[in-house]
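Once you've had a glance at the structure underneath, I'll fire off some questions.
What you see is the complex with one protein chain gone and the rest in place.
Chains here go by letter, A and B, matching the order in which they are written, and residues are numbered from 1 within each.
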Amino acid sequence: MRIRRSAQAVLALATVGVLTACASGTANDPIDTDADITQQSLTVSIWADYYPDDLAERFEAATGVPVTIVNHTTNEDVMAKLTTGADSGIDVAFVSGQYAQALAEQGLLAELEKSLIPNEANLFPEASELAYDPGNAYSLPYAWGTTGLCYRSDLMDFEPTSWGDLLNPVAELSGRTTMLATERWMTLPAQKYLGFSINTTDPDELGEIRAQLEATKPTLLAFDDITFYEKLVSGEATLVQAWDGWCNYAIAEDPNVSFVVPSEGSDLWVDTMTVLASSQNKEAAMAFLDFILEPEIHGWVAENILYKVPNAPAMEALDPSIIEAFPNMGITPEELLEQEVAIDLGEFSVEYSRLVTEIQAG
Amino acid sequence: MSAVATRSTRGGASERSSRRWAAAAFLGPGALYLSIFFVLPLGLIVSYAFLTRGRFGGVVPEVTLENFARLFEPVYLQVIGTSIGTAAITTTLALLLGFPTAYVISRLPRRWRVTALILVLLPFWTNFLIRTYAWIILLNDAGWINGALQGLGIVDDPIRMLYTQPAVITGLLYIYLPLMILPLYSAIERIDPALEEAATNLGASRWRVFRTITIPLALPGMLIGSVFVFVPSMANFVIPELIGGGKSLLLGNLIRDQFLKARDWPFGAALALVLTAILVILLVLQARAAARAEGGGARAHS
Partner (left out) sequence: MRTPRWFRLPFWLTFAFLYVPIVVVVIMSFNASSSLFVWRGFSLEWYVEVFRDGALMEGLGNTLVVASGSTALATVLGTLLAVGISRYTRSGLIRAFAIAPALLPDLLLAIGLLSLFGLVQMTLGLHSVLIAHAVFSMAFVTAIVLARLSHVDPSLEEASRDLGAGPVRTLLRVTIPQLAPGIIAGALLAFTLSLDEFVIAFFTAAPNTPTLPMVIYSMVRFGVTPEVNALATMLLGVSLLAIIATQRLTRITESL
C-alpha cells in the first residue's frame, strides 16, 4: 500500500527513534570468563514463590554477588517489559521456552557461556534437545511439565482419559468445566483430540480446530488460567484443563483432586532461565544459572513448588512420599519427551491470535 | 497593585499582554507536562500502527496500512460493537445510581460532604483483585448469594449469575461508579439551593424545577461523568476475564491481547487508535455541550 511521501518521512523519523531505543537496549557487553564477578550485582526476574525464600542470601554467601530478586506475574508481562527498548535493569529473566525463543530471535538474549556453567551436566540428557532452543544455546531449563485434565474424582462417576471428555462433555459435566485462556494452550486439547500437531500451520486444520472449539464453548463454565484450581476446590468446577504443577495446588487442598494426561498426548512445556544481552553483569548471571543447577537448590524447587525439574540428581533425591501424594511428579523425562514442545510460530502466530479471539468473542 | 492601574491608565494593548502572561502561567505547566508525558508516548504508539510486526514480535520499520484494513474483519467489528453496547448500558446504570447519590451528598451538612465522598472512594483503596474475587465469592453457583437463596428455599437450583453478560456489567458498574459520582458532586454542589427554592415558591412543580434548573446546571458533570464511565468500560480487560469467564471480549481485551499475548504491537496500536478516536469524539461533544450549558447556566444565574 502506498502512503504519501510526507507522511512516510514522519513515520520514518518516529521509527528511527524506536529503533535507536531498541538498538541501545542490546548494546552488547562481551563475556570475559576471567571477570571478577564479586564486582558485579544481579537483578533476577522470576515468578513469585517459584524459588527458595533465601535464594538471594545463599547465592551471595556462595559467590559474593549481591542479588535483587523481582517478581513477574506472567510471561506476557515480562516479555512486554523486555521488548520496549527501555533499560529494564534485569540481568536474568525466567520465561517459558517459546518466549525464550522469541527473545533470542529478536537478539535480546546473551549466548550462554557454558564454561561458566559446569552444573549443566546435572541436567537430564533429554533436557538439551528441546525444540525451542536445541542445545540450550540461549536458555537453560528450570522446570518442566505437561498439560492435562485436573478433576474432582468425588464429583465424577468415571475417570476421564481423553481430551474428548473436556471438549464434548457428558450432560452432567456441561457448565462445570474450564479451559485455559492463553492462546496456544486453548487450542491444544482440540489439536491433540483431532490428531494434529500443536505447532500446526495448516489453515484447514485450524478450521477444524475452530469448529471443535465453537462447539465446546457453550458447555464451558469459563476460560480461565488464573483461578481454575480454586474453582475445583470450591466445587464450582468439576473438570478443568490444567498445567500439572498447578493441579498439584488443588491436590494439596483437596485429596479428591486427580490429574491425568489424556491418551491423545499433550505438550511438554519448559520454564527456562535466560541472560539478557543488555546485562552488564553477564559473568555473574552465568554463575547464577550454574548455582540454580546445583542439585540441592534445584531439588528444593521440586519439593516446595511441586514442579518437576530437569535435574537428574535432584529428582533422584526427591522424597518418594511426594510422588505418592502428587503422582504427576513421577512422570519421567522419557515420558515427558513423548509430548510435543510448543515453538514460537513467527508470522503464523497472528492466525492463532485471531482464532482465539473468534472463539472468545463468538 | 498594577492590574487596576494598568487597566485604567493604558488600557488595550497592555491588558492583552498581561492576559497573555496570565494565560501562559495557568496553561503553561500543565500543557508542557502533557506534551512530554502524554503526547510523545501516544505519538510513539500511533507510529506503531503504521508499521509491521516482526516475525517474533517487536516492530519492523516497513510502512503499511494493513493494520487498519484488519480492523474491518467481522470478528473485530463484532467486539467493537459489543463494547459500545456494554459501555452504554453501564453508563446509563451509573447515571441512574450516581445522580441521586451525588445530589444527596451535595445537600448534606457541609462537614459531612467530604466524609461522604471519602466513603464513596474508600472501597477502592482495597486491592482491585481481591474486590473482584469477592464478587466471585458472592455470585458463583456455589456462592454466598445462591447459598442464601437456596437456604431460604427461594430457589431449588442455583441461578447462574457469574460468567454472564449481566455479571460483567455489574463488575464494570462497580469499579466505575465513583467516576460518575465525583464529577456530578462537583457540579451539583455548586447549584444554589435558593435558586431551586425560589422556583418552587414561584409555583413551579418539583419536576419542572428539576428539569429546567437542576439538570441543566448539573449537565457538565453528567456529561464528563458519562465519558469517564463509558470509555474505561470499553477498555477494561480484567472484568470480562474474571467475572465474564473469558466468554466475551471487550475492546480492552483485544488491545491487551495484541500487545501482550500476540505481541502484535502494530495491530494493537491500530485497535487502540479506534478507542482513542471514540474517546476524542466523545470528549469534543462533551466540551461543546458543556460550553452551551455554561451559557445557559450563566443565564440561570443572572
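Structural remarks
Convention: a contact is a pair of C-beta atoms (placed from the backbone, for glycine too) under 8 Å apart; a residue touches a chain by one contact, two chains touch by 3 or more.
Since the model is a prediction, treat every value here as computed from it, not as a measurement.
For the chain left out of this panel, the touching residue among B:70, B:131 or B:160 is B:131. Within the full complex, the residue among B:34, B:69, B:155 or B:215 touching the omitted chain is B:34. Mapped onto subunit A, the interface with the missing chain covers residues 17-18, 20-21, 24-25, 43, 45, 47-50, 68, 70-74, 77, 80-81, 84-90, 226-227, 229-231, 233-234, 249, 253.
Residues of subunit B in touch with the missing chain: 1-4, 19, 22-23, 25-27, 29-31, 33-34, 37-38, 40-42, 44-45, 96-101, 103-105, 107, 111-115, 117-131, 133-138, 144, 173-174, 177-179, 181-183, 185-187, 189-191, 193, 196-197, 199-200, 206, 209-210, 217, 220-221, 224, 227-228, 231-232, 235, 252, 255-256, 259-260, 265, 272, 275-276, 279-280, 283-284, 286-288, 290-291, 293-294, 297, 301.
Going forward, only the chains that are shown with their structure count from here on.
The centroid of the Cα atoms in subunit A and the matching centroid in subunit B are 36 Å apart. Put simply, subunit A touches subunit B in their complex at residues 1, 3, 8, 11-12, 14-15, 17-19, 22, 74, 76-77, 79-80, 83, 101-102, 105-106, 175, 178, 181-183, 217, 220-224, 226-227, 234-236, 344, 346-347, 349-350, 352-354, 356-358, 360-362. Across the complex, subunit B meets subunit A through its residues 43-44, 47-48, 50-51, 53-59, 61, 63-66, 73, 75-76, 78-79, 82, 133, 136, 140-142, 160, 163, 241-242, 245-249, 253-254, 257-264, 267.
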